[in-house]
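My questions all concern the structure below.
The other protein chains are all here in position, but one chain of the complex has been omitted.
Presenting subunit A:
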Amino acid sequence: MSNKWYAMIAPVITTGALVFSAAPVTHAAPNTFNTALPVAQGEFIWREQAVFRERSSGGPRDRDVSIAALASVLGYGVNSRLAVFGAVPYFFNKDLDVTTPMGRINRDTDGFGDVTAFARYTLYKNDFTGGTFRIAPVAGVTAPTGDDDETDRFGRLPRMLQTGDGAWEGFGGVVTTYQTLQYQVDAQVLYRENGRHDGFARGDETRFDTSLQYRVWPASLENVSGTPGFVYALLESNLVHRDRNDVGSGVDQNSGGTQWLVAPGLQYIGRRWIFEGTVQLPAASNPHGDALEDDAIVRVGFRRNF
């Protein structure tokens, strides 16, 4: 592990530890990851998120990638401990500007991406007055349902621009939630192993995500009867490490790396509806070579309980 890696992960772990030791929280769920979505037995949860993502790389190719997508997630509570989820993105546009020997060119595509299915089992639950603490393993697969062989006038689109990966992927990890009436903390550690297809395998991914949701309105629940809507201020953190992509019998030296994103945001929590928005911004980056990095990700959407 390099010093750079230590330098990036240490503040995240410290922040997470401070947040956990600081105290209590509730069950509203993060905006930048789906594994902590709450769902009761026999109930559904539906999340729609508009995602606008800007990525870029340095180097002679000077790549700029813009993505506009709609991410749909449906969850179902099989029982009080087991919940299953399905997710699929629709890309309105995946757009690449890149410098080539022919000059600066633009390439783009659209369509449905790969479908993901995952399950979460609440292994440990400690409910207390006005709060709860839960630990749940998560596991799932991503199926190659999106296109991975789209072409344009320049030929086949590069793999990172395709809407699908072309290979099966598996992932697993653990998600925890600590919630009180005043605030909630969620955290997950997740490892994703990407399959190989047509001579290409995207680098495996390890991520550590945390989310703090703090109730800012109503400021106090004293003398408040019933169940009013809550407004939370969000602060989320995503630390992601990606291995280099395998290409043919070698690796792409300009792929993968480590990036830490921080996301402030707002959430309105009603009894059936949740409206939420965040902006993920890079706090630190350590890319491999001229690998693509996130410049900003905007997520705006809603959740409905039914």
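Here are some notes:
The working rule: contacts are C-beta pairs under 8 Å (C-beta built on N, C-alpha and C of every residue); 3 or more make two chains touch, one makes a residue touch a chain; residues count from 1.
Keep in mind that, in the parts below, contacts and distances are computed from a predicted model.
Name of the non-displayed chain as stated in its UniProt record, restricted to "Dihydroorotate dehydrogenase B (NAD(+)), electron transfer subunit", "Cytochrome C oxidase subunit IV family protein", "Spermidine/putrescine import ATP-binding protein PotA" or "Heavy-metal-associated domain-containing protein": "Heavy-metal-associated domain-containing protein". Across A:R104, A:R156, A:R196 or A:R271, the residue that sits in touch with the chain not pictured is A:R271. Across A:P38, A:P89 or A:G203, the residue that sits in touch with the chain not pictured is A:P38. Shown as candidates are A:V141, A:L221 or A:L235; the residue that touches the absent chain is A:L221.
Against the chain not shown here, subunit A presents residues 25-28, 38-43, 77, 79-81, 122, 125, 127-132, 179-181, 184, 221-222, 224-230, 269-272, 274, 305.
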